[in-house]
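I have a structure I would like to understand better, so I am pasting it below and will then ask my questions one at a time.
Left out: one protein chain. Kept in place: all the others.
Labels A and B are assigned to the chains in the order they are written; within every chain, residues are numbered from 1.
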Amino acid sequence: MSRYTSVTNADLQEMLAEIGLDSVEALFADIPDRLRLNEPLALGGGRAEQEVYEELRGLAGANVSTEDEISFLGAGMYDHYIPALVDSILQRSEFLTPYTPYQPEISQGGLQAMFEYQTAISELTGLAVSNASVYEGPSAVGAAGYVAKLENGRRRFVVSEGVHPHSRQTLATMAHGWDVEVIEAGLADGRTELPALDDDVSAVIVQQPNFFGVVEDLEPIARAAHAAGALLIATCDPLPLALLKTPGECGADIAVGEGQSLGNRLDFGGPSFGFFAATDALLRRVPGRIAGETRDVDGRRGFVLTLQTREQHIRRERATSNICTAQALNALGGVIYLSWLGQAGIVDLVTLMLQRTAYARERLSRVEGVSLLHEQPVVREFAVRLEAPADRVAARCREQGINPGYPLGRDYPELADCLLIAITEQRTRTQIDRLADALGAAVAAERHPAGVSA
Amino acid sequence: MPEASYPEDLLYHEEHDWARIDGDSATFGITWYAQDSLGEVVFFDPPSVGAELSQGQSYAEVESVKAVSDVIAPLSGKVLEVNEGLSQTPETVNQDPYGDGWLVKVQLSEPSETESLMNAADYQASLA
Partner (left out) sequence: MSAEARWFTAAADDELTIYERSKPGRRAFTAPELDVPERPLDELLPAALRRADPPRLPEVSEPEIVRHFNRLSKRNFDLDTGFYPLGSCTMKHNPKLHERVAALPGHAKLHPLQDPSQAQGALELMWRLQEALGEIAGLPHVSLQPSAGSHGELAGVLLTRAFHEDRGETRTKVLTPDTAHGTNPATVTMAGYEVVKVGTDASGNVDLDDLRAKANEDVACLMLTNPSTVGLFETGIEEISKIVHGVGATLYYDGANLNAIMGICRPGDMGFDIVHFNLHKSFTQPHGGGGPGAGPIAVSDRIEPFLPLPQVVRRDGAPGNGAHGPYYDLDYDRPKSIGRLRGFQGNYGVFVRSYAYIRSLGAAGLREVSEVAVLNANYLLARLRREGVAEYLPAAFDRLCMHEFVLSGAPMKRELQIKTLDLAKRLLDHGVHPPTVYFPLIVDEALLIEPTETETKETLDHFAEVVAGILREAQADPEVARGAPYTTPVRRLDEAAAARRPVVRQPL
């Protein structure tokens, strides 16, 4: 008996007697002998809780986290401060351990939280309808593409090169099964340059701010897409939406994005959540769970999963998506965080990041061997060009306890000397100054190595 | 409509749809049995005016809370009119499936297809 099961010998005897069998072995009589394992799985023995804890602690110790270095890494996930109340609420059994709310009468806590989350996302994106979450950012872009294809049946997506590489790759993987061609729109001076669109374009997909941190001008893109009869899908970094003209206002049909910055851990890339918002006209095509308001038999307000006929468990092969388990707990973290920031606070937070980013850009552009890749408006992230390979510069900075940002050469081979630098509210002026010094020293050392080790 | 009913003046298709013939046009809808099986109708997704329907093929969808159902065309023809009122009150399909709950009006293209449909008595018998 392990610590998680409770069948004593006495229980076992009574239970077998009730079933009418002699042994546990007899329960598996249906399994052909040929398939039965004769040896234990090669997984080793079970361990006491403290031993498992020690092992997991050891593995954690072999990771350099944002507590161990000053990190300017961004590129889709960001080192924000998560207030203590998020964890204390998410760790409540009543939020952590229930199932999907198929029995709404005993799930009003979760369903109401979903409704509050949907309202917040609708406000951020300026679009009428939000669902209760999808897995994360890049697959949300894929899901949005699927909706566009179902909506207009056309066979081409035009995707900006400024869309996160992971989103473009995920879309390409998913679109392979839909017989949809994906073509890329390049960037000019950091902003999307749309080609002429014909009437076989299903959707235009851009990122806001784009992967290089640059704020796109969405309105003309929306006009061009609609003139061609295509949908505009905007994949957005949610916090900058506190200041930026919303995708809805700019004319986007669908806004999706990565929700990690909203109260969720970095967790080496997941779990987080993706948000998915759309115009009212697309309501019945939106994938995933949606919580809706209604009344009970006594007239009380209550919430239910609604429009379930879109979903796999009813519509099956004609569903708007195959999503079943989503990211309810992570989305709950999102709405708690947004409530904590509040209407005034989110503006303060993003304005702080905007000012510090401006300071960082200006400070770094004055460092010998460092120049800005673009001069376009940014909110909390920007790219610099170095006069040395970015990978090697980053390795030197890391030795000083500073992770200076993401070397872009991994995704854009022509930018192997460029870094993408993210500023969150946790990056102070002092840290930015240190970054400037470290970058300067690292670039200089790379250009004039003086017997340095490999 | 709480009580099962199958008006005598209609023709019925085995996929639980009815047709009311009016010269060379007809009105289509779903039968009492269909709306009862579906439960409370919450949404009707109609075809466009001018769409071509083929007998035995799905031309629309009707949704309840727990199910989606294809609506099968009992006869072939071109859609003249769609019941717009159902977008506001889809539950009319349950309350009055043969009257205000009609789905589409169609210009028949193959009137002889009516010979393949059942009368009320045969359809009711087929449900047993």
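Note that in this section contacts are C-beta pairs under 8 Å (C-beta built on N, C-alpha and C of every residue); 3 or more make two chains touch, one makes a residue touch a chain.
These figures come from a predicted structure and were not determined experimentally.
Enquirer: Which one, A:V159, A:L187, A:V201 or A:V215, makes contact with the chain that was left out?
Expert: Here the residue in touch with the unshown chain is A:V215.
Enquirer: For the chain not shown, which residue from A:A132, A:L282 or A:C418 touches it across the whole complex?
Expert: Within the whole complex, the residue contacting the unshown chain is A:A132.
Enquirer: Can you work out which residue in A:N152, A:T306 or A:S365 touches the chain that's missing from view?
Expert: Among A:N152, A:T306 or A:S365, only A:T306 touches the chain that is not shown.
Enquirer: Decide which residue listed in A:A291, A:L364 or A:L415 touches the omitted chain of the complex.
Expert: Final answer for the missing-chain contact: A:A291.
Enquirer: Please identify, in ascending order, the residues of chain B that touch the omitted chain?
Expert: 39-40, 42-43, 63-66, 90-91
In this section, only the chains that are shown with their structure count from here on.
Enquirer: Name, in rising order, each residue of chain A that touches chain B in their complex.
Expert: 284, 308-309, 314-315, 318
Enquirer: Would you pull the chain B residues touching chain A in the complex into a rising list?
Expert: Touch residues, chain B against chain A: 42-43, 45, 63-68.
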